[in-house]
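Input: a single structure, listed below in structure tokens.
Of the protein chains in this complex, one is absent; all others appear in place.
Presenting subunit A:
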Amino acid sequence: MRLSIQSTPARYSCANLARRLSHARPGRPGALIGALIGGRNGFLSASPLHKHPISTLIPPRLPKTTSRTSLSFQQCHAYTTHPSTTNPNPFRAAIIGSGPAGFYTAYRLLSKLLTAHVDMYEQLPVPYGLARFGVAPDHPEVKNCENKFEEVAEDSRFTYIGNVAVGRDVELKEMKAHYDSIIFAYGASQDRKLGIPGEDLGGVYSAREFVGWYNGLPQLASLAPALDAGEDAIVIGQGNVALDVARILLTPVDALRKTDITEAALETLAKSRVKRVKVVGRRGPLQAAFTVKEVRELMHIPGVSFTPISSSFYPENPKSLPRIQRRIGEVLLKGTPDAPPDTSPKNWSLSFLLSPKSFNPSPDNDKHISSITFAPQRFADDADRYSNAARVVPNTEEQDMTLPASVAFRSIGYKSAALLGLSDIGVLFDSKLGVIPNDAYGRVMSPSLGPGNLSAGHVPGLYCAGWVKRGPTGVIASTMKDAFTTADVVVQDWAEEVPFLGHEEGAKGERRGWDALREKVESRGVRPVGWKEWHVIDKVEKERGAAKGKPREKFGTVEEMLEVLDR
């Protein structure tokens, strides 16, 4: 039988912090252990809300009792090590967002805390966030994480509340009274802008819009990208999203018919006239954000050539590069020997050291783009040009470069926005970084809660995870790691009996979560969607897909999703 305790790494940190603090300020009784606020958001302090004298850190002993508990998880091995607790109340958490961050946080919380109950709010009727609406349709294996999420959702301590947008349908300040904790995992629903002339011209899209459109995100169903306007597409930015966009534009449409890409997207892609896709970066290939697998895939699309890149970006001996850059370099320098640029029907290329300056209208139609002007860049004098951190500066010796573009995609990153009503519950969203200020482990920080001249402190009960915590980068594995860290600090804080929500109002007793809110929310005309109802939508989508030889045909609008439930 298993008798080991899941450790919470953060706990060691607290001890470390305690030592450091007591070391730094000798003679201060009851040194603080607790929230460490990293430099990331400019805060540095120890939270007064995590007060624990070092003396509480007594030596460990092994738990004496083990007893089996019954979780509804399939094949689980649940042992409680703590039968003699005095707090009989469950720990009730609201998680906002049902993407990978929300689900991995829920998974870890439910695993580690026997008394945890999770209500997961999702603005759409359907779950999984970017696993459904971001991950490319030709990457179905990446969506396998949904199997784990499905298991999590089957737990009796988990409630899914779909089609309820927090901030719009239910206010944070009304939620607050009914939960011990609110965990923000609502991702990034906007994108970064370049702020250059012509960005609003027809034919200029953000990658987020394009991706959302081909993946069936309801808000973007009507995008109708102008892929028939001409033969030249330009993607600005060199991350993996940029490569997703390039790959979807270049993949023979029949290969996509077997995926869950929407019918509308297939129709538009079938009429696409795009032959050349240029993916333009402001730095060099050694600084690009994409990863090797995605580059490799683009080198293997039938009939698509790659314009060779200059080896001058690489050191004389490319083998001397760090592993990741070296392996990408090998793929880029090899190119597509089997698909020569002059005889292949389609082509893709990478351009470097070009910073976008303006999107230019077509002489025939001043509402539509026809080219993009770029300002050439060079590596800064003090930059190591082989380092992935190398900085660039404008190259004033070269003239601006204008490249033809009948359609353009800005792929320079997603962006999180403040949730409506955040400030009502003491959270100041950092709109510059596009994150909820946090201590890097997931505790939401406020600049005004701290003691004395150490100004920042943890807002009790509030935590965050995923892209809204870290910013819009990282694959699902990073999001998982990050979500586990958040859940671990929540569990740790609960164990250490730091204040959670409602504490300051002196609220006592059990929080009822969604049960207490449901009636009020429904009275506003909101129609919540439960997990079983998602299963109904899921089933119909799969049936619609099967009829066409696809794994799924997504519903394009929220109305259609709800209609399946209410007919």
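Keep this in mind: a contact is a pair of C-beta atoms (placed from the backbone, for glycine too) under 8 Å apart; a residue touches a chain by one contact, two chains touch by 3 or more; residues count from 1.
In this text, contacts and distances are computed from a predicted model.
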Chain excluded from display, named as in UniProt, from "Polyglutamylase complex subunit TTLL1", "Cytoplasmic tRNA 2-thiolation protein 1", "Ferredoxin" or "RING-type E3 ubiquitin transferase": "Ferredoxin"
Residue in contact with the excluded chain [from A:R323, A:R524 or A:R567]: A:R323
Residue of A:L201, A:V277, A:I476 or A:V558 in touch with the missing chain, whole complex considered: A:I476
Candidate in contact with the missing chain, chosen from A:A94, A:L110 or A:I537: A:L110
Contact with the hidden chain (one of A:D364, A:E397, A:E497 or A:E559): A:E497
Residue ranges of subunit A at the interface with the undisplayed chain: 2, 4-13, 15-17, 20, 36, 38, 56-63, 69, 71, 73-82, 85-87, 91, 107, 110-115, 139, 141-142, 144-145, 147-148, 151-152, 155, 291-293, 296, 323-324, 327, 440-441, 475-477, 480-482, 484-485, 488, 491-492, 494-497
